[in-house]
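In this view, the complex is presented without one of its protein chains, the others remaining in place.
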Amino acid sequence: MNPNELIATAVQVVVVVVGAPLLVGLMRQVRARLEGRAGAGVIQPWRDLRKLLRRAPATPTGTGWAFRLAPLLLMGTSLVLAAVVPLLTTASPLDPAADLFAVVGLLALGTVTLALAALDTGTAFGGMGASREMTILALVEPTILVAVFALSARVGSTNLAAIVTATLHDPLRVASPASLLAAAALAIVVVAETGRLPVDNPATHLELTMIHEAMVLEYAGTDLALVEWASSMRLTILLGLLTSLFLPWGIAAASLAALPLALAAFLVKVAALGVGLGAVEVFIAKLRLFRVPELLAGSFVLAVLAVASSFFLA
Amino acid sequence: MIGWALAGACVVAGMGVLAAVVSPRRARPACVGAATAGIGVAGLVAGVAALSGQVLQARLPRLLPLAGVQLALDPLGGWFVAVTGGVLAAVALYGIGYAGGGHGPSGRGVQAALPVFAVALLLVPAAASASTLLMLWELMAVTSLLLILAEHRARPAVAEAGWWYAALTHVGFVAILLGLVLYAAHAGGDSFAELRAAHLSPALRGVVFVLVLAGFGSKSGLVPLHVWLPRAHAEAPSPVSAMLSAAMVNLGVYGVIRVGFDLLGGGSRWWWLLVLTLGAASALYGILQAAVAADLKRLLAYSTVENMGLVFLGLGAAGVFHTSGAPALAALALAAALLHVLNHAGFKALLFTAAGSVLRATGTRDLDALGGLRSRMPATTALFAVGALGASALPPGNGFVSEWLLLQSLVHALPAGGVVTAVAMPLAVAVVALTAGLAVATFVKALGVGFFARPRSDAAAAARESPPGMLAAMGVLALGCAGLALAPAALGQVLSRAVGTAIHTPANVVGGGVSLHLAGIASTMSPLLTAVALAVAVVASAALIRLVTTRVTRRRAVALWDCGAGPPTPRMQYTATSFAEPLQRVFDDVLAPETDVDVTPHAESAYLVARVAYQARVPDRVEHALYAPVIAAARRVGRLGPVLANGSVHRYLAYGFFGITGLLLILAVTR
Partner (left out) sequence: MTDISYPQYLDLAAGLFLLTAVGVLWRQQLASMIRLFALQGAALAAIVAILGVRQHSLELLLVAVGLGVLRAGVLPYLAWRALGDSPAEARETRPVVNVSTSLLAAAALTLLAYAVTQPLVALAPSPATAILPAAVAVVLIGFFTLVTRRRALSQVVGFLLLDNGITATAFLATAGVPLIVELGVSFDLLLVVLVLQVLTTRLRTAFGSSDLDELRELHD
């Protein structure tokens, strides 16, 4: 473990922690402008966080330790992910843990803590949100792992840094059908996992359509700040993961000299992806909950096609 | 060492039976429990000794007529003996506390059966001849039946479960018997050494394997032979459920490995594709049923079907690789299967014992009537959470490690070549993934609905924490799970040795210290590092919050959001059934749930509804489609009985007479 790796990883974590609310702000601003509104500005999520961090957290009647611990655990998993996923550098001191399956597992762990907290409140909303979130999580899993199969079979490793490095060495691989199909499949998965349109509407507070919002309804104050912050970090990490897997240019290895370039590339790529996602969201409506399986089945087909094409075009 | 340990186990079992017969009812569970725990410890010692390289060979020619008893323990058998021993020791200790205060069975017969069952479980993997294996297998089956039936006076469902178990376990026994007898007849001897050396035609080997797979698969709850499992494991007394689910089902896996890999030497590819398919079907079907189950123990039983399915999927993959000439991959898949057997034993024993504590404290297994246990039974809740983490295969749980190994072997199967692997492996990965996702939903449901929120019934509200003896036993299991989760690399050497015995090539599959390294694949994983990083990150975020909060704030107690309609009652909470409803709807075509809505209109007007009755249940579809016709046919055959047996003694004697003369006639004609 050399100091360069530590510094690079620390920078990466700080960038994610500080930048995540800005990404959410950027996406909201894009949406607002396209809808003809002025918008609250890119740093509004930070203002919200500052406000929430001044308020005391609430403990609703009848809730227990699961409810109180969940925000911390969610934040914990997000921080670990921010350190593990190669966004700026492929040389993380946590590299042995940077396995794609482990990353998927950590993401799911974060979702699970939130679902348990929602069930812990004992309200109908909490249960509803948890139940729907778990359904989506279960259906998303096959797509992710089959897409991982397509990406890692040729590299011979499921280690994220190894996959990214292999793509850097062979850039033409990105334009292959296998890679494009896997990218499309994972993009749908990212939309579903982060609760964006058309799977879940992050702006809704209509009871019957909520998923993520229903789970965090009882949180207030610093707890809510943690949940919101961690959710935006998950969004950033997942978008960053997409760019790292399919557009890895600029990611630094162990040297610190390449870090500023990597940072700039990362910011540009994730911001572009965020703007794109925000723009697309203006034009689509939320799917009915029971049409979501169709969407996920579609993404699963894309993933299977990715695997198949990685065979027959190999 | 091994010999002494196993002999010791038998002696302790004898003492246990004696104690069960002579001791007073009050002291009986403690005496028998101590004896069973002793057997477990002896098994653990024997298993660990075998895994560390000691070998036992024993012949006791006088013990059985004709063939005699032959025992041998190699690393492969040692793995299963050690797993069984560990489970038995912890669960037997739990059983002592469980029986306190008049809970659980304390009848003489049941208590006497327990040590015999335990010793039979230990000795099955040590059998070194077909006849010894069959005898021990039947001993295990009969004693387990007695244990399952322990509470048959209290609930009629127990008797029904007993019928199903008795029928299927004997069908399975007959299949194994036929398979092994066929094998031994052509091998010219029934010791495993002779069987291993035999040369059989491929067709005959196939027949033997399919018969043996059916028999052992029925014990492991492979779909479609699983129907007994959710009934028996749910209706048995909880410590017995834990032993069945964590120890007995494993022996089916042992049987398939022993016969398929060790004795038959791998065989052809279609065998293993069959195993792979059956495993995948079991995993998916089991977890789907578990996801919609509202009965806690039934849920756990179906999860056993799922996990055994995953193990068989691993075995199938190992076999496919083995027959396509990729021994390194085969060793990896087999290691994943063996490790999953161990991990499953750990978390399932913990989960069943925790469920037993809940049942003991509340008198119900119905998740829809539970809830709020985290404040009344905090330790049990925490222990169940540890088990659930393992069962949902999330890091840093122990289930994750073995599923990771399994996925690694499947993902990197391409060099093994062939169209079949290329098509089968992605599908297998998809099945494992869907299974893992549904397992997460299932255990979120079990923990979140069963233990969190507010009590949904008076019984749940009045629950009391279990006595320290039970908690201690469960704590041991939880520590075991934690150890398996954080330091799996420590098992690398013994695992490699067990795998090497099975596939007859020395393998070095898994190694490493803090992080897990694989032979031939560049993937690594470090559960310890992940767990430490997670702990540091949680502490760091707590500190961060302290740091950035500008004012020192105390938590406020507030009311739940009630939409302005008054405080929500516990009846408004989501139940297990409602939690599973979206999944049930998505998998409607597979599960075929039955719902009944009965609307009674008001007397005055058809438009005013007086009462709505709603009933929903998810029957086991395999049972309906496959077994109902068989049972109906058996019943029709049974109706012939009164015709054949009309009460005339002369007629009965005539049956015998004609039977014997007919037989003699045939003999005379054919010779």
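Order of writing sets the chain letters: A and B. Residues in each chain are counted from 1.
Note that contacts are C-beta pairs under 8 Å (C-beta built on N, C-alpha and C of every residue); 3 or more make two chains touch, one makes a residue touch a chain.
It should be emphasised that the depicted structure is a prediction, and the values quoted were computed from it without experimental measurement.
Q: Spell out, residue by residue, where the missing chain touches chain B.
A: The list for chain B reads 419-420, 422-423, 426-427, 586, 589.
Q: Even though one chain is hidden, which residues of chain A still touch it in the full complex?
A: Counting over the whole complex, chain A touches the hidden chain at residues 171-172, 175-177, 180-181, 293-294, 297-298, 300-302, 304-305, 308-309, 311-313.
Note that in this section only the chains that are shown with their structure count from here on.
Q: Show me the residue ranges of chain A that touch chain B in the complex, using the header's touch definition.
A: 53-62, 64-66, 68, 72-73, 75-77, 79-80, 83-84, 94, 96-97, 99, 101-102, 105-106, 108-109, 112, 115-116, 118-128, 130-132, 134-135, 137-142, 144-146, 148-149, 152-153, 155-159, 162, 217-218, 220-222, 225-226, 289-290, 293, 300, 304, 307-308, 311
Q: For a test of understanding, state which residues of chain B touch chain A in their complex under the given definition.
A: For this pair, the touching residues of chain B are 291, 371-372, 374-375, 392-395, 400, 404, 407-408, 410-412, 414, 422, 425-426, 429-434, 436-438, 440-441, 444-445, 447-449, 452-454, 514-515, 521-526, 529-530, 533-535, 537-538, 540-542, 545, 548-551, 553-561, 567-568, 570, 572-574, 578-583, 585-586.
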